[in-house]
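Removed: one protein chain of the complex. Kept in place: all other protein chains.
On to chain A.
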Amino acid sequence: MSFAGLLDFARKDVDLPQSSPKELLKGLHSNFIQQYEKDKGGYHYIMAEHLRVSGIYWCVNAMDLTKELHRMSADEIVDYVLSCRNKDGGYGPAPGHDSHLLHTLCAVQTLIIFDSLQKADAESICEYVKGLQQDDGSFCGDLSGEVDTRFTLCSFATCHLLGRLSALNIDSAVRFLMRCYNTDGGFGTRPGSESHSGQIYCCIGALAIAGRLDDIDRDRTAEWLAFRQCDSGGLNGRPEKLPDVCYSWWVLASLSILGRLDFIDQTSMKKFIYACQDDETGGFADRPGDCTTLS
């Protein structure tokens, strides 16, 4: 970390440089993503193989939101995603890699964006997901046995998108989520774990899919999320941490699910997000002045 970074760290917030971008540089971002897609021999592309299908979903989704999807090679992407399917019915991040709930969800999402869901076998996907549910209702992300509330969202969302939510034991899954619900209104990775914005998104996303949002004190959760906004306007992932642009998504999406988007100041948050853009290459950094990233 640089000296400037250390200073930010100590005061738990950042300044927005005067020269920061003040609006969304949509064109630059779609170029950034398109360039990334083309540069398949590039170091960063190769070394991120273990994240690829998830990365593809985020890129494709961004292009779809900015109405630039036509610039992506639809057939090639769909074929690639389909090639990541394993015998167990799930999808890995790249051919040869083990199936994982995260990449299985992202594969389904990507296929839906390209209107190609019929090319996947919904039943075997759901069987794969179902096989990862544990007796206590939780889900393992893959055959490793690692349990995390993130995987509950992956499984709910996958089966919901395939119209087969009832394949899962929703009741026991919700009971497990509620064991991860903390007094501060947030959720953690497992029972007893500290609240974290990303984890909250996963848990209330799963509860919303199951129609179980009334199980929690929504306003308390929304309040915890509202306090994620720093003076700079940026949002952090946990109390007393630096803001990071990725939490604009996790926190905001959660507040939106809770119907409490107005609990934070949208103007200053937008300013922070704009300031995280790289106005030369396109793309967003975690905070103003840092390197851009896709993940």
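The criterion applied here is as follows: a contact is a pair of C-beta atoms (placed from the backbone, for glycine too) under 8 Å apart; a residue touches a chain by one contact, two chains touch by 3 or more; residues count from 1.
Here is the rule we use: contacts and distances are computed from a predicted model.
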{"item": "Chain not displayed: protein name in its UniProt record (\"DNA repair protein RAD51 homolog 3\", \"Trafficking protein particle complex subunit\", \"Geranylgeranyl transferase type-2 subunit alpha\" or \"tRNA (adenine(58)-N(1))-methyltransferase catalytic subunit TRM61\")", "value": "\"Geranylgeranyl transferase type-2 subunit alpha\""}
{"item": "Among A:Leu28, A:Ile112, A:Leu213 or A:Ala253, residue touching the chain not depicted", "value": "A:Leu213"}
{"item": "Given A:Asp15, A:Glu127 or A:Glu223, the one touching the chain that is not displayed", "value": "A:Glu223"}
{"item": "Full-complex contact with the absent chain, from A:Gly55, A:Gly92 or A:Gly282", "value": "A:Gly92"}
{"item": "Residues of chain A (touch criterion as defined above) contacting the omitted chain", "value": "1-2, 4-5, 41, 43, 46-47, 49-51, 92, 96-98, 100, 142-146, 148, 170-171, 174, 181-185, 188-190, 192-196, 208, 210-223, 226-227, 229, 233, 238-241, 244, 257-260, 262-265, 268, 278, 285-286, 289-293"}
